[in-house]
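Only a single protein chain was left out; the remaining protein chains are all shown in position.
Entry: chain A
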Amino acid sequence: MGSLLFSYTRTNARSICTLLSHSRPLVFLHPSVRSPVDTGAPRVRCSSTRERNKFPGSYRNSGTKWKDFPSREKPPSSVFEAGTAKRTAELLKRKEGKHLAEGPEEPRRPKENDIPSRPLTAAEWKNRKESAGAPQRFEVKMMEKMLAAGSAIDVAQSLLGYVATETGTVSYELLLRYLTLCVHGNHQAEVFDLYDIMRHRFKTLDTGAYSLFIKGFSRTERWRECLLLLESTKKVVTPSPRNYGDAIWGAVQHGESTTAWELYEEMVGTGLSPNQETWQTLFDSGFSGQGNESKLQSILLHMRDNQIYPGEALAKSIRAWFESLPGNRWEGSWATVETSVCRSCRARLESIQLSEEEYRQLKDRVMSDVIQGRDVFTKTTPQELESFMSFVKKRPPFDVVIDGLNVANTSSKGNQAKTLLAVVSELASQGLRVLVLGRKHMLKNSRSWDRSHMVLIQQKADCFFTENISEDDPFLLYAALHSGNHCRFVSRDLMRDHKACLPDSSARRLFFKWQRGHQLVLNNFLPGQRIRFQEIPSYDTIVQTHESSWHIPYDVEGLERCSYEVPKQWLCLRRKY
């Protein structure tokens, strides 16, 4: 408890009161006191303060962690954590109860008796065709059904034989379906035959056929022809990452590491994002040697730069590769992270705070792209922007910026102004400088916007009210960014539409990082209850390295992750001495 620091008597008395009433250790620092962990962000009291105090590693003892919640409805520690959106959706569905009683839809399967189990003669096929519903596309439909059921190719061959005798020709479409069947069934000799037939019969092939041949050839000793096929695809369209992936797989299987890497670099050079399987292939390939080591590590850096998280299978491959490295022994383990410390190796992870340069960049981008955009008038007016800028400039930096309307609407029960007042006075009582953003209609006395509450809010905090048709979120972002790195903002909005205003992905990633580090999300709140915010992670969830260690967050298989969520499982790799 040595970390309790009080600067003002006012705060002192209040804090003691809270201490008494909650009888649990609390840590909060005045803004003037810089905490050693992050770069001076004032601690806003979060629901997880208790966990922060704990020595990392003592997690198992805290069995009573969520004592006051029913176990299945334990609140997520962050909206940005993987699976939260799914869980929320399920919770809502459960509340819905019998309204959504119907089970998951059964996928339509082709009837088993549709597809013959043995090769048929021409006469038998003819019978089937005549009894079928749509005789025009009978062959193609039948071939598709076989593909879906994964039946043996001799049945398909007998169908082709029938078609050939009946019409004297086999259409390209049918050949393509048959090719798909062969490639999926891994019938290499048939693929070669088909390649020959189609090459001779048709001047060029379509992209689908090229992809299939690349896939088919990559498994055989004729894999080098993949490269030729890839070249012919390139003449008309950009090959897909899967095409490259198949070709790389072929090269890797035949021990041609240079070709594989050339292909990989070409793919990344054209701006394509490689598939996870391709990376897995490269990691599994086990090419040893100094050159490859740095190349594989560059893949990890690529993931870091583009904020890509490997899947579980790829993570296993990465771990296996590191552990198989000769000489310097690497040790991997699956870990979680608590309060910015890896549970497995006790290393401190990268901070979520942006660097000076990044911060300045983000501020400019938000101003130019989110607020002004193509037309200032879409979100605000120049006059309003001007007055807001001077408003922000005149005041000292804020500690917390509140999205008034969002916070006021958090609780469905109770007066909106009252809810806002509760949040504002809670934050103000922690000695924080608060800015409330809202719209002008809030000032008009009404049932939900009681004037007396609004007056109290204006006493406790600085307020800025925009026009009713202006958007207040961009102002919120700007005010928070302008106030500096320590400033946080309170809103339940995920800000996805504002993130989408940023034109390039690097700016969007920067924004997301800043958002995760600075957004305070109010947990479900009822009037009269204590105000709890969700935990803000102090570390960044991204592939990261530190001299003798790698920390790689990965997606757990079977857990759905939304685009705005980050995984919570980590692969910890460190060098043994």
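Points to keep in mind about this one:
Rule of thumb we're sticking to: contacts are C-beta pairs under 8 Å (C-beta built on N, C-alpha and C of every residue); 3 or more make two chains touch, one makes a residue touch a chain; residues count from 1.
Note that in this section contacts and distances are computed from a predicted model.
Within the choices "NADH dehydrogenase subunit 4L", "Hemoglobin linker chain", "tRNA methyltransferase 10 homolog C" or "Trafficking protein particle complex subunit", the name that UniProt assigns to the complex's undisplayed chain is "tRNA methyltransferase 10 homolog C". Of A:A82, A:L176, A:L385 or A:V400, it is A:L176 that touches the chain left out of the display. Touch with the chain that is not drawn comes from one residue among A:L160, A:V341, A:V434 or A:I457, which is A:L160. If you put the hidden chain back, the residue from A:M142, A:C182, A:L205 or A:I536 that touches it is A:L205.
From the set A:N306, A:S355, A:N468 or A:S505, the residue in touch with the chain omitted from the display is A:N468, counting the whole complex.
Mapped onto chain A, the footprint of the missing chain covers residues 88-89, 92-93, 95-96, 99-100, 118-119, 121-122, 140, 154, 157-158, 160-161, 163-165, 168-173, 175-176, 189, 193, 196-197, 200-209, 235-238, 240, 375, 377-379, 381, 409, 412, 468-469.
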